[in-house]
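Taken from a larger complex, these chains appear in their original positions, while the remainder are omitted.
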Amino acid sequence: MGQLGDVISAQQFEREMIDKIFQTAREMEEQGASEVLRGKIMASLFYEPSTRTRLSFESAMLRLGGSVITTENAKQFSSKSKGESLEDSIRVISGYCDVIVLRYNKEGGAQRAASHAMVPIVNAGDGVGQHPTQALLDLYTIQKSFGDISGLKIAMVGDLANGRTVHSLVYFLAKHFPDNEIIFVSPTQVRMKDDIKQYLDKHGVHWREDVSLDKSISKADVFYQTCVQKERFEEDNAAYLKVMEASRELFITSKMADCMKKTSIIMHPLPRNEEIAYSVDDNMRAKYFEQSQNGLYIRMALLKMILS
Amino acid sequence: MGQLGDVISAQQFEREMIDKIFQTAREMEEQGASEVLRGKIMASLFYEPSTRTRLSFESAMLRLGGSVITTENAKQFSSKSKGESLEDSIRVISGYCDVIVLRYNKEGGAQRAASHAMVPIVNAGDGVGQHPTQALLDLYTIQKSFGDISGLKIAMVGDLANGRTVHSLVYFLAKHFPDNEIIFVSPTQVRMKDDIKQYLDKHGVHWREDVSLDKSISKADVFYQTCVQKERFEEDNAAYLKVMEASRELFITSKMADCMKKTSIIMHPLPRNEEIAYSVDDNMRAKYFEQSQNGLYIRMALLKMILS
């Protein structure tokens, strides 16, 4: 296992590296603020706003004693009318910092950036492409709750066709933690895609499909809720409304949460739309805010491993 | 007097706490930069831009050795179309920091935030509601100039119906420093509201009303100027123009300033529009830039008292 460099995709990690990241994240959680990255500068280069992700990365860097330069406005990189290429911007910015956290609006942006940067690139989401730190924090949250990621029934619930986070998480599970059962619960219009199901089969992962939570509610260990990706329906509002209608069946209420096993956990990548009732927040099974907080520790771990 | 936690409204403070804040602000002013909040992170969460207030808070935090994560773009919290609730955003962000400075666009936002945050909330203005640090810095400016806030004639000048800062200041004076006389000088259309006058009566504070500065100019100790709140007239431009016309009578010129007592002070919450001539800036009575600077010391004091 070499030094950690660019963080581009969830697939790049071997199991040993994942274990190392989780172990470091746990240390970060226990240690709190330190000065280990004093003198180092992280650039947040966001081509579209994602305040939550940006602030999480920036907080991680600051908690390690480092500094941050930041823009949420990278599309309009200069006052001159025509934008410059991503590659040129990356070359320039990598002269000002020690690591770049990049949010880009098109798939493949992080890889393009990495091939031109003089410093490591951390992918903070590139369009419909990857968002590897989200996948890591999701997995870390499951690991913290159950110790071993093994023998679990994991229900993925909601818009499974378009949810980037569930795709990444499924790949992660299949490749590194195949000994779990996955239940895809979604409206028929937004089922999990076939290529991912084939990937699961290839890795010998048990899975099944459902349109309702009825059969899973008392059995699943993890309920991973995702919201309907409205932007994928932009040209077909009727289809969107149908999916929203069907999604209402999957809305988790307090009453439903109480039917779950005592050890079950409810996750959500946030922002929440209409997938989980606010009254569930106080339920001991609700882990979505802790999940978000785990993102801080994962990002601290990655920055520390990359820069120190 | 307990530890200082959330700072939501001007009314929450007891006299003892106000004295403690002012004493700490004075220490901040004398000490300059320190490292007392090293390792602590403040989040600036602004749902509408207020560059002056934001930079003042951020400078305060940095001068204490702390760090800052910031957004002026909180309304568009994520690239996903539909916003999330203030409560969810606060829960998430409070996992990334040690204190949140919140500017919200609707009254009551700070209180809603405080009931969901895991860290202290400092209200940096919520719509037509509170802006408690402004009230504190106004009062601190008067105290610095006169020592005791007692036996003073304080003229409030301008759009008294709509000015949030004068309302807060009057409440503060009535409750904690009743031994002063207040003179409300405004166009008839934007007089001070009756409930505030009744509040003054209840606390035994002397006050009178006027439409011109003529009678006060050589007698008042404090001239607190405020600008017409144009946004409150949006549906009635004719009314706005009439008030602007009447306000011109209240415009403080260099000549008028020279008619004031030598010890008088001229205040303004800024930004200035057409209330005070630029030529007044060099007059020794002009205190509005010092007042703004006092905001830095007040905010340093609050952050120090909350976090250390």
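The first chain written gets the first letter, and so on, giving A and B; residue counts start at 1 in each chain.
To be clear about the criterion, a contact is a pair of C-beta atoms (placed from the backbone, for glycine too) under 8 Å apart; a residue touches a chain by one contact, two chains touch by 3 or more.
Not measured: the values here are computed from a predicted model.
S.K.: How many copies of this one chain make up the entire complex, given that 2 are placed?
M.R.: Identical chains making up the full complex: 3 copies.
In this text, only the chains that are shown with their structure count from here on.
S.K.: Could you tell me the distance, in whole angstrom, between the mean C-alpha positions of chain A and chain B?
M.R.: About 41 Å, centre to centre.
S.K.: Given the complex with chain A, which residues does chain B contribute to the contact?
M.R.: 39-41, 43, 67, 69, 71, 73-74, 76-85, 87-89, 91-93, 95-97
S.K.: Quick one: in the complex, what on chain A touches chain B?
M.R.: The touching residues are 32-33, 48-52, 54-56, 58-59, 62-63, 68, 72, 227, 229-231, 270-273, 278, 281, 289, 292-293, 296.
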